[in-house]
Each structure stands twice: as C-alpha cells, then as structure tokens.
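What follows is a structure written as structure tokens; I'll ask about it next.
Note that one protein chain is taken out, while the other chains of the complex remain in position.
Here the chain labels run A and B in written order, and each chain numbers its own residues starting at 1.
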Amino acid sequence: MSWVAVARKDFRDAIRSRMFWALAIVFGLLSVGLGAAFGYYSDQFIESVPGNQLGVGLVSFVQSPITIFIMFVSAIICHKSIVGEWEQGSLKLLLSLPHTRLEVITGKIVGRSAVLAVPAIASLVIGLGVGGALLGTVPIVLSVEFLVAILVYIVLYVSIFVGLSAVTRSSSLAVAGAIVLIVVQFFWGAIAAVLTIVLDLSGDADWLYIYQSLTPNGAFNEVLSATLAATTEWPAATVRANNVDAVYATPVLAALILLLWFVVPVALGYWRFSNADL
Amino acid sequence: MAAIELNGLTKRFGESVTALRGVDLRVNEGEVFGFLGPNGAGKSTTINILLDFVRPTSGTARVLGLDAQHDSQEVRRRTGVLPEGYKVYDRLTARHHLEFVIESKETNDDPEAVLERVGLADAIDRKAGDFSKGMKQRLTLGMALVGDPDLLILDEPSTGLDPSGVQDVRQIVKEEASNGTTVFFSSHILSQVEAVCDRVGILRDGELVAVDTVDGLRDAAGTQATLRVVADGVTDGAIDAVQSLSGVSSVTFSDGVLTASVDDGAKMDVVTTLEDHGASVSDFETEEASLEELFMAYTGGGQ
Partner (left out) sequence: MAAIEISGVSKRFGDVTALQNLDLTVEEGEVFGFLGPNGAGKSTTIDILLDHVRPTVGSAQVFGHDTQAASVPVRERTGVLPEGYGALGRMTGRTHLEFALQAKRAEGDPQAILDRVGIAEAGDRRVEDYSKGMKQRLMLGMALAGDPDLLILDEPTTGLDPNGARRMRQIVQAEADRGTTVFFSSHILEQVEAVCDRVGILNQGELVAVDTIDGLREAAGATGQLHVTMSSIPDGLVETIEQRGGVTSVAVEGTTLAVGCENAAKGAIVADCYEAGTVENVETSETSLEDLFVSYTGGEN
C-alpha cells in the first residue's frame, strides 16, 4: 500500500502551493457565482430548461462551465506530475524508496485527484446550496449524484493527464499533448460538421452518435445524462441515445468508451514508464 | 553473502553508447567500498542498475542477495540512498520529507532523532526549498538513514557541504559501518574516499580497472613513498651511501633537506645511514603516493 505514502506526499506538497489556493478560490467564486446567478435569474433561464424544473436547471447550469474548468485545471496540475519529477530529479528520491512504478502512478492519480476534489466538492456544495436557497428548493438526490459524477470526472482527467505525463519524456511534450486533447474536443463538433459536408453524410446522421461519444467529454456527458435520467427527474431527452435510432446507439457504448479513457492512457503511461531507464 | 554482486554487467544506451562493459564486482557485507572513476566512466549507470532505475543490457546485479531487477522493491526497502542530482520537495518541510520516507519504508523512526544525527534538528519545520545546498544534502542523508538500512549508497555525499559537514558525513559513515551496514561510496573527492573506504574500485570507460585497498593499489602500481629528511652536516659521502642503499632512488639534497624515493622497508635505512655518516637528523617526513596519483595512473587522465 505504499501508494498511500506517495499520494499523501503529493497532496501535502500541492496544498502548500500558491497555485492550489488560487485554484480553490477561483473554484469557489465560480461555483457560488454560477449557483447565485441561476438563483437570481432563474425566471429568465427556466424557459430553456427541459421540463422547466428548477433543480435540473440549477445543476445543468453549473455543470458545463465547471467541467470545462476541471478539464483545464487537471491539465495544469497533472501534466508534469511524473515527467516533471523526472526532469528535475526528485523522481530519484521517490524511486530510491521502496515504491514500484505502478504505485508511483497510482499514488499520483489519487493524490492529484484529491487536490482537485477537495476544493471542487467543497465549492460545489456551497454553490449548489446558495443556488438552492435562492430558489427555495434543493434537489438533494440530483445534487449528490452530480457531485459523485464530478468526482468521477476529476479522476478521469487526472488519470488521462498523469498517464500522458508518464508516457512523455519532456514536460513540453506533455503540455502539447494536453493542449491537443483539449482543443480537439472544442472543435469536435465543428470537425463533424465538416466531415458531414465533405463526405456527404447528411442523409445518415446516426454515425454521429458514436463520433460524439468518442471524446472523454462526449462519453462522460452521455453516461451522466443516462444515469441521471434513470434515477432522478433529469429529462430523458438529454440522453443522446434516445434521439438516435440505431442498435449501437446506447449509453452502454458510451460507458465502454469512457472506461477505455480511464484505462488506456494510464496503461500506456505505465507501460512506457515501467520500461524506461531513468 | 555479498552485499553487492555484479556479474558481467553490460549496459548500452541506443546503438552507439556503451556505458558498462562486462563489469564483475563483489562488495562484501559490512565493508565501506569507494567507487571511483572519471565522469562518464559508468558510475551512475552502475548505481542506477542497483536501484533498478536502469536495466542492464546483459549480466546480472544482486543486492543483499536479491535480484536487483525482480526484487527491486525489497532491495530499496533495505537500502538507503543519497542519489546524485536529486531535488528535494521545495514546499515540504524537513519533517514532511522524513515522514514520507518513514511511511514509505514502513518503519517507526523518529524524524527529530534522524535530523539530530545529521545536524539539522533546528530546521525540522522549515521548508526544504529555503535550505542551502549543504542543508539539503544533510536532509537527504537523513532520509537515507531511515529504517536502519543494510546498505547505504552515497553518491557524492559531500556535495555542498563545508568541511565540518564533510566530517559529519564521515563520522556517520563510520558509525553505520561499525553497526554492520555496507556502504557504497561514490565520489570525486579522493581524500574523503581514502579517509573512509576499506577498499576502492576504479571504473574507466565502463570497465573495472582496479579493485583493492588503497595500500594494495599503491603496491600494485609500484609507487614509492617520498622521504624528506632535514639534517645538518650531510657530506657527499653520506649522500653516496644513501644512493647505494637498496630500495632507494632519486636522491637529491638541497638547503639541508635530503629527498629520496624509497620502498617502505628502506625508509629508516636512509635516516640511520645519514647518522652513521656523521649527519644530525632534526626532522623527517614521508609522503605516500596519493590516491589521486593512483587514480591518474589507472585512468590515464591528467594529460
């Protein structure tokens, strides 16, 4: 269980950085700001919420900016997690202790996830609380499930970027990889539109279901919507699979892709890292 | 059982660079072993293989009877390391660093006692990022001592230390050795090596060119000691007599000081011969070939 030691060390180290406190403050402001904004102006927002439910509106209003923020922040705090220690030489200290390289990766993922999760969950609890108080209703079950989903989302991106950090041999490559992953996701929809025109696919748009589920965010959002819709008042219309008439158009496929995003980057990272000469 | 046993250890990086060429080495348990060689001779690669940071191309390395690759975790549990070119965690205090090592090695050392030993107890709650180079070196040495390791690997331990710090390191190495710890001591500061090491190995271009005690190396290199005798009333006859002694060569005399290269057994013959010829000896000194000269002889350096 020596990954616990690595995780604890990493967490202790991170919470002493100015970056962590800046991050926590921005997180807090963002969550409370979003919650309060929706609370105050719910009249104007509610029109666009499916089913006109205040609780659903609050959570979906907070979700999108927060997940994008988490994606950026996890890239910032994780891309150097392994390659940075390698370049600077602290990895020699770390690995002269009885840790396997798998334990180092595991410890890093757990430690950095905690670094993100603590301010994220705390901020969101306050943000949703403020929003709920202004609305006069707090969607308890939905909020709890949403918080769990955010935890999953944090671990997802932390593992992707820690895996990336273990694969590369220089932190500038790790930065480049992280930027590519983020930028490509932003243009994913635009790329689809271009492909549709170039390949003349407008007649058959079902392939878009798979295409849209390929990115980490696409897969995550689909699985989240499906889960929330099945267990709460979350509108079923947000589940993309419900709007596509194809055998493969099921959230199970998205869940499988999501699972691959959890496993593959870390596995690749571990494979490269464990075979590398330091 | 040997503390370290290398058999035919070879390491190539890529196609062109061969760092180690079939190194065989046995370091006995409880010994303080000095590991020398010019930059680029393969010292770091050897240490990196012992710790499984780097895998050999061929050959095997055993540490404390365990395979350095397959049982690396157990090897590192029982080994304390002061690596070269390491970096401490700037934001963590000295205490945090030691707690991390103690937790990693699952021991129950007291951080304060360890820091006391390396002379850093007053800085225990200061951030390591504010430490001087010497303090970082003391901290890292303390980390290496956690868990009473069976093997200590010290790579340039005196880097950044002032002379009293260097003495502290030597003291600690001696204490550890007297408790039965094997110490593998890699350094360019040959006076340190000579002061603490039972035996030394010299690496050159990836090959081990010598392994012996420092005295053994002196004998093998056939170097003679230099003897300087301060004496009054030295006559030409006395100098001739000294010159004709066996085991004595390159005799010179100037300003009342006679200098000669001598074998160990012949030193006093020089002094007694001078006195027999009526000279009065007021002082003499001997100077052995320094480890640096031996190092140059074995590594062909210094041109």
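What we mean here is this: a contact is a pair of C-beta atoms (placed from the backbone, for glycine too) under 8 Å apart; a residue touches a chain by one contact, two chains touch by 3 or more.
Computed from a prediction, not measured in an experiment: that's the story for all the values here.
Colleague: Check the whole complex and report which displayed chains the hidden chain contacts.
Modeller: B
Colleague: If the hidden chain were put back, which of B:Gly134, B:Pro157 or B:Gly206 would touch it?
Modeller: Of the listed residues, the one touching the omitted chain is B:Gly134.
Colleague: Give the residue, chosen from B:Ser191, B:Thr235 or B:Ser250, that touches the chain omitted from the document.
Modeller: Checking each option in B:Ser191, B:Thr235 or B:Ser250, the one touching the absent chain turns out to be B:Ser191.
Colleague: Even though one chain is hidden, which residues of chain B still touch it in the full complex?
Modeller: Given the touch definition above, chain B has residues 36-40, 85, 119, 132-134, 158-168, 171, 188-191, 225, 264-265, 267-268, 271-272, 281-286, 288, 292, 295-296, 299, 301-302 touching the missing chain.
Basically, only the chains that are shown with their structure count from here on.
Colleague: Could you please state the distance in Å, as a whole number, between where the Cα atoms of chain A are centred and where those of chain B are centred?
Modeller: So the centre of chain A lies 52 Å away from the centre of chain B.
Colleague: Contact residues on chain A for chain B in the complex?
Modeller: 2, 4-6, 8-9, 12-13, 16-17, 88-90, 92-93, 95-100, 277-278
Colleague: Within the complex, which stretch of chain B touches chain A?
Modeller: 13, 48, 51, 53-55, 72-74, 76-77, 79, 81, 83, 85-89, 91-92, 96, 100-101, 103-106, 127, 140, 143-144
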